[in-house]
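Here the complex is missing a single protein chain, while all its other protein chains stay put.
Think of it as A, B and C in the order they're written, each chain with its own count starting at 1.
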Amino acid sequence: MRLNRQRQIVEAHDIRLESQIGEAERFGDLMRRMARENRLAMVSALVILLFILGAVFAPLLSPYSASEMDMLHRLSPPGAGHLLGTDEGGRDILSRMLYGSRVSLLVGVVPTLLSMALGAALGMLAGFAGGWIDALVMRLADIMLALPSMLLAMVIMYTLGDGLINVFLTLSLVNWASVARIVRSQTLSLKKSEYVEAARVIGVKRPVILLRHILPNCLPTLIVLFTLNVPAAILTESSLSFLGLGVQPPNASWGLMVNVGRQYLYNAPWLSFVPSAAIMLIVLAFNFLGDGLRDVLDPHLKNN
Amino acid sequence: MEPMTLRAVGLCAGIPTQKGEIRAVNDVSIDVPAGSIVGIVGESGCGKSMTARAIMGLMRSPARMTGGEIWLNGRDIARLPERQRRALRGSEMSMIFQEPMTSLNPVMKVGRQVAEAVRLHANVSRQEADRRAVEMFEAVGISDAASRARCYPHQLSGGLRQRVMIAMAMVCRPKLLIADEPTTALDVTVEAQILRLMRNLCDAGTSILLISHNLGVIAQLCDYVYVMYAGRIVEQAGVIKLFDHPAHPYTRGLLNAVSSLRRGGERLDTINGVVPNLLRLPEGCSFSLRCDACEARCAQEMPELREIAPGHKARCHLAEREAWS
Amino acid sequence: MKQSLLRRFIQAVIVLLGVALMIFIMLRVVPGNPVATMMGEHADIDTIQRMTAELGLDQPIHVQFARYVLDALRGDFGTSYSMGKPVSQLMAAAFGNTLALAVAAALFAWVVGIACGIVAAVRKNGLLDHLFMGFSLLGVSMPVFMVAMLLQYVFAYHLHWLPISGVDSWKGYILPAIALGWNSAGSVARLVRSTLLDVLQQDYIDTARAKGRGQPGILVLHALRNAMLPVMTMMAMQLSSLLSGAVITETVFSINGIGRLAVQAISGRDIPLLQGTALFTTLVVVLGNLLADSLYAVLDPRIRREA
Partner (left out) sequence: MSEVLLEARHLSKTFPAGRNRRVHAVSDVSLRLFAGETLGLVGESGCGKSTLGRLLIRLTAPSAGEVLLRGERIDDLSEAAFAPRRRQLQLIFQDPYASLNPRMTVRELIAEPLKTCRACPTREATTQRVLELMDAVGVAREFLYRYPHQFSGGQRQRIGIARAIAAEPALIVCDEPVSALDVSVQNQILNLLRELQASRGFSYLFISHDLSVVRHISDRVCVMFLGRICETGPTEAIFRRPRHPYTRFLLDAVPQPDPHRRGESVRLLSGELPSAVNPPDGCRFHTRCPYATRQCASDEPQLHGEGESCVACHHPLE
């Protein structure tokens, strides 16, 4: 955004600032600029890194076993012994959170990668090929988007049945359509761009144009979409789990922990609110990072 | 001495950045006598648009005016509070822009947009404002004015839109019209129509400050011309004198570039190099790096804007010598 | 204009049929005989077969689908396995609650969101801007169930200001509406802020300033209407996410709405009910989009005249 605005000001006042306009700075320069100008995005990146480290080293970091029951200490509030308290089975919530973060992070990243790959491929194909392929893909996307995502996810989960893999598949199927739409519109505008026409004049073949000229210029958008879709996937999964439709025990995702804790909302609110807060924190971090990336990488995406 | 509609003295404006302030307008003084057309000419990035915006008080943040006086009809408006400054815009001074495509509100009928200007400065009814708008449309040569007034901008051609802009600017009969590249986005036949319209406005008593990069437009319309380069005025003179006896090497370079194009022949005259980055201006004269006549002192000290003949000033160490030759 | 709306309408019908077909096929490929699932382990084979024939489930799938669509057009979505009542009757009872909840949430989201977005844009980088944008980001980042439970815990359980669940009076809608609308309010506020800031950089804003308009006039007369165009598109899309969120909100606050019906349908493995609720919400979304398209044409004269 900042970049865009600066360019508008420069144009309005008709002054020359070559190094300032920075049409297509190198990726590294952009990242450095974001680090300098957007502290929040950097802090968020750090938070995300911490979560990832926590998930990877869960066995080392967990103070207690995540599955062993301890009925003597059930529902004990956060305190010295159990930093985040214990649940209805007396299990240490911090330990369960650490293990749960593995599922929740995976559920954020894997389906997003799948849906991005599918959406980007279909969107680019539709935009580049046009004609009936375009019409087909876009009508399909319309259909996917017309059904509220929660209900779509519910119907797909019903069809596929429970299980982590099925959650991955469901979230991928739910999210590809919006990615496809954005990538298609970008492909369309890139297809009309002069440098793609210039490549055609030179005789570059169509697949090469797609790979060398269109894909690299879609990449910033895809990176930004990725950081914004991961939290969306985490939220959808947690909602599904909250309804008891997502990950099933003994896999512990944060959403599932909230679902179980809900029965104890009034006497042990930390059971629900600790995992909720974790979801909020990671989603917030991804959103901040996504905003920061968008500002430097792809200011035009703002209104999508 | 003739009365001055506008007298800008020592204008400075710039944009603050991490790498320091960009001085896009540096000590620019401009006089617009009543009833005349004064031009500012320069290439892209010379600061001419920002000068116009500074005078109008239409800087876009973070760009800002950092110094200077602006005398409009005999009073300094540069330090007026924004409220009073605003009351002047549209009534005593107005401005038209380069892009008639984007300068009109796309979701508002054009007649309404002109009537809006009326109602801002005159206490009249909506019907009366609409009537005056249509009247003004006729005055700027829009045929079928009443029905055109009910159009949205996208339904009009570029030339008509620019006429609407002029109608909007002139509807309250301001003394001063600032026109920032008013014909650059238009075709030549339309450009000619708009130029004639502006000439007529001037004949009717409006003073015009015309910003353009097109020497043809300047030659056809202006009485007096300022040449800007890298944020400063490098030469100013009456239009005939400027075109016949340019004193600054930059002005000469520009004129040669244009006239060699018209002369025919194999090679065209050019100016070496490119317009410098405002953040990295050379020491001494800003034009020194591109100047064929550059001497040692040109690279060391910035020349003053000196009078070399009555009403003719140039910012060049060598100007006098050249003017005699 | 009429033509393009007609085209939109036809597209909407196609989308609806597509959704119906998709759901229909997906729910039919579930392993196991749905009737057997429904009737439990103790039903004998004969009864299951009789019921299967009665429900038409022994016929080829395209015949089933055609019959389903024709019935649906007459308002008949079949009979719920688990509740033994016609699906249309169940949905009719639930629809009012969902509609009231969605409207309340949308009102909250859009009024608060647009107001906050405008203030944030005008006071760019000021205290209010940071405050409102902070709240927006919270709304966008908190899962709906978290907001719902938090509100329930604080305002209903601790402070006793508002009812914990149910919608017996209008007070019952307040917490669910905020829980459901906060997310949308957040995204609307962010979009309003950024488009408004964008619009304020447009050339025609300079024109308005050049004719002597002050900042409030520019904002109201010139900037807002232009800035609302992308916001409208987003609001139409939010109808869908509001209905998604309603599933959660209704569950937390025990409101008998379409969303809760869908959750019950899943736990009861009740295909007609799930199918009905999914189709019905889609219909609402599609209608909402149609409405938004026509409103968009009213707001933007460029669309109005072109195809």
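In this section, a contact is a pair of C-beta atoms (placed from the backbone, for glycine too) under 8 Å apart; a residue touches a chain by one contact, two chains touch by 3 or more.
Since the structure is predicted, the reported quantities are computational estimates derived from the model, not experimental observations.
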Give the residue, chosen from B:93, B:201 or B:215, that touches the chain omitted from the document. B:215
Determine which one of A:59, A:81, A:130 or A:216 touches the chain that has been left out. A:216
Tell me which of B:61, B:147, B:270 or B:300 is the one touching the absent chain. B:270
If the hidden chain were put back, which residues of chain A would touch it? 18, 21-26, 193-195, 197-205, 212-213, 216-217
If you put the missing chain back, which residues of chain B would it touch? 43-44, 143, 157, 159-160, 187-193, 195-196, 213-221, 239-240, 243, 253-255, 257-262, 264, 266-271, 274-275
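As a convention for this text, only the chains that are shown with their structure count from here on.
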What are the two chains with the top count of C-beta contact pairs? A-C
Which whole number of Å gives the spacing of the CA centres of chain A and chain B? 50
Centroid spacing, where centroids are CA-atom means, of chain A and chain C in whole angstrom: 21
Two or more other chains are touched by the chain C residues 201, 203, 206
Give me the residue numbers in chain B that touch at least two other chains, ranges are fine. 60
Interface residues, chain A side, partner chain C - complex: 1, 4-5, 8-9, 12, 139-140, 142-143, 145-152, 154-159, 231, 235, 238-239, 242-245, 255, 258, 262, 265-266, 269, 272-273, 276-277, 279-280, 283-284, 287-288, 302-303
Which residues of chain C touch chain A once you look at their complex with the stated criterion? 11, 14-16, 18-19, 22-23, 26-27, 29-30, 137-138, 140-146, 149-150, 152-153, 157, 191, 194-195, 197-198, 201, 203, 206, 230, 240-241, 243-245, 247-248, 251, 259, 262-263, 266-267, 269, 274, 277-278, 281-282, 285-286, 289
Considering the complex alone, what residue numbers of chain B touch chain C? 56, 58, 60, 83, 86-91, 94-95, 97, 99, 102-108, 113, 116-117, 120-121, 152, 154-155, 165, 168-169
